[in-house]
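Structure incoming, see below.
The complex is shown incomplete by one protein chain, all other protein chains being positioned as in the whole.
The chains carry the letters A, B and C, assigned in the order they are written, with residues numbered from 1 in each.
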Amino acid sequence: MAYSEKVMDHFRNPRNVGEMKDPDGVGKVGNPVCGDIMELYIKVKDDTIVDAKFQTLGCGAAIATSSMVTEMVKGQKLEDALKISNSMVAEALGGLPSQKMHCSVLAEEALQSAISDYRNKKGIK
Amino acid sequence: MAYSEKVMDHFRNPRNVGEMKDPDGVGKVGNPVCGDIMELYIKVKDDTIVDAKFQTLGCGAAIATSSMVTEMVKGQKLEDALKISNSMVAEALGGLPSQKMHCSVLAEEALQSAISDYRNKKGIK
Amino acid sequence: MGRIYLDNNATTPVRPEVAEALAGMLKGCYGNPSTLYCIGQEAHVEMEHARDVMAGILGCNREEVIFTSGGTESDNIAVLGVARANRKKGNHIITTKIEHHAVLNPCKALEKEGFSVTYLPVDKYGMVDPADVERSITSGTVLISIMHANNEVGTIQPIAEIGKMARAHKITFHTDAVQSFGKLSVNVNELGVDLLSASSHKIYGPKGVGLLYVRKGTKILPIMFGGHQERSLRPGTENVPGVVGFGKAAELMAAEGPAEEARLLKLRERLWEGIKANVPHVKLNGHPTMRLAGTLNVIFEYVEGESIILSLDEHGICAASGSACTSDALEPSHVLAAMGVPPEKSHGALRMSFGRENTEQDVDKVLEALPKVVEKLRSFSPIYKDFLKQQQTA
Partner (left out) sequence: MGRIYLDNNATTPVRPEVAEALAGMLKGCYGNPSTLYCIGQEAHVEMEHARDVMAGILGCNREEVIFTSGGTESDNIAVLGVARANRKKGNHIITTKIEHHAVLNPCKALEKEGFSVTYLPVDKYGMVDPADVERSITSGTVLISIMHANNEVGTIQPIAEIGKMARAHKITFHTDAVQSFGKLSVNVNELGVDLLSASSHKIYGPKGVGLLYVRKGTKILPIMFGGHQERSLRPGTENVPGVVGFGKAAELMAAEGPAEEARLLKLRERLWEGIKANVPHVKLNGHPTMRLAGTLNVIFEYVEGESIILSLDEHGICAASGSACTSDALEPSHVLAAMGVPPEKSHGALRMSFGRENTEQDVDKVLEALPKVVEKLRSFSPIYKDFLKQQQTA
């Protein structure tokens, strides 16, 4: 198993890492038993994600996919952000070892969950 | 599997090799299917083996034990020669690999058989 | 570049003397040791010298030493071979929950062949209770297999005590000594074992070679079949240079004796003391004293092991999370689980295992990097954030 240079770059220098003050939506996925926990925060203005941050406990791939997904969603319309799939995240990272693909799934789920949270809060269905 | 130096010496320079003209006793043992054939010839005077020769088809141990047994019997009384056992031959050669001990048995048998032959010819029982 | 290699329980660098011995064999002594001509006999002699070295270390006869392709094969021959050879006598095997997969997985395979296997528990230090072994023995028990020292946490098992028990019950006893061979005393009579596995690449020897001690008279079947090599228990053209390298490595370990172990112990304790002093929320895994001198297994709470390894790698430091062969796998360590460590904690385990190339300077460099690495990773960690918040409100 080896990570791509891009994965390692996002692991070493994760973009948008840290807590967000007053997020408009929060997605929490994973659980400590599996060893991966992701929290994704978004700020939304006019149906567009204007900022995204994350906090992640997990392996290199978990941290890198978190970092990558926050980069990918910033500036996206919510409806477009919802179209971001786990394989798009993995691809953006130059691929992931097969046994690490579940990390990209977590990233997708965290994003979906954050958007749901935002919509729930706004009362949007 | 390795042969002792003594075995190799007797293999390289077999003593008493060759056919004997008018032997008093001949022992033929082994068979071509097993890959070992020994012929042992003795000359007897006053119940004493005064000369011994051999011809052998076989492995290194077969040739060396043939050579050694002819050396051991020369000058021996028949009754003493009959006491020469296969392990004595093997020992005199500095030992034999276990899977080659049957060669020393052949040598013992060839000697016994040559002496029987002599006694039969003389009408001795 | 100044790499600091702290994964000597996974594998060790071949030491120069061994590499030299190996190279010599590759150049000159290439014969097949089963052949008659001199170049084959030379190879044979070299191999038998290595066998004598091993017999000396094990306190056994040369004929009882079987060379194999490594620790995994030795374990498999022992476990599968004894069980299958004694099938008529019984179908029960006793082992532990903390064995290497090279023992656990053959046991699982035997379960499919109709054997029943007792996997003994361990205490929080990873130690087996000999009383548990005794209690588990039935009239159908044909094999006890318990490792000498654990590869993940280093805990050393009471093999001699269990050996007496096995002998009293006339049950064949195997120990996986892959981590202890060349480090602890492995006299087979003192340990009371009938079979013992060792592996070359754990003691600065070449990879691809190991040994199995098989006490004379032990009923055992091979797991592969072919030529007459290694008393037909391990057929195949012998890896002569590998065996010679292994022999050289073992010889050198024996010559160094306990001095090197004492040195490693000092390094390990220096590191552990430094970690305790500089990193909060850490926990030691393994027995405080009955433990391999070179093994340090630590849980860093609120972070995940792989991310520590990758970060340390950037500082030129090589360490491991679980046992090496499962680091491709995702399950938390079965050893830590057996010791009662909950999975959410065991994900934060890091194994640092020392070897002959390590120095005090290495330890100090690790102590410089490690606290920073853990702090950085914790700063990303949502559960560390939650923990800190809890503390503030408390």
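The rule we apply is simple: contacts are C-beta pairs under 8 Å (C-beta built on N, C-alpha and C of every residue); 3 or more make two chains touch, one makes a residue touch a chain.
Note that the structure is predicted; figures quoted are calculated from it, not measured.
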* Structure fact -> Considering the complete complex, of B:M38, B:A52, B:V73 or B:L93, the missing chain is touched by B:M38
* To do: Taking the full complex into account, find the residue in B:C59, B:A92 or B:V105 that is in contact with the omitted chain.
  => B:C59
* Chain not shown: contacting residue from C:A177, C:L267, C:I309 or C:V373 -> C:I309
* Against the chain that's been left off, what residues of chain B make contact? List them. => 1, 3, 8, 11-12, 14, 17-19, 28, 31-39, 55-60, 62-63, 99
* Residues in chain C touching the chain absent from view -> 3, 5, 7, 10-14, 19, 22-23, 26-27, 30-32, 34-40, 69-73, 75-76, 80, 100-102, 105-106, 108-109, 199, 201, 206-209, 223-229, 235-242, 306, 309-310, 312-313, 317-321, 324-329
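One rule holds for everything that comes next: only the chains that are shown with their structure count from here on.
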* To do: Please name the chain that ends up farthest from chain C once chain centres are defined by their CA atoms averaged.
  => B
* Asked: What chain pair has the highest count of contacting C-beta pairs?
  -> A-C
* Asked: So how far apart, in whole Å, are chain B and chain C when each is placed at the average of its C-alpha atoms?
  -> 56
* **Geometric centre distance via CA averages, chain B-chain A, whole Å** => 90
* To do: Could you list which residues of chain C touch at least two other chains?
  => none
* **Per-residue overlap in chain B, given as positions that touch at least 2 other chains** => none
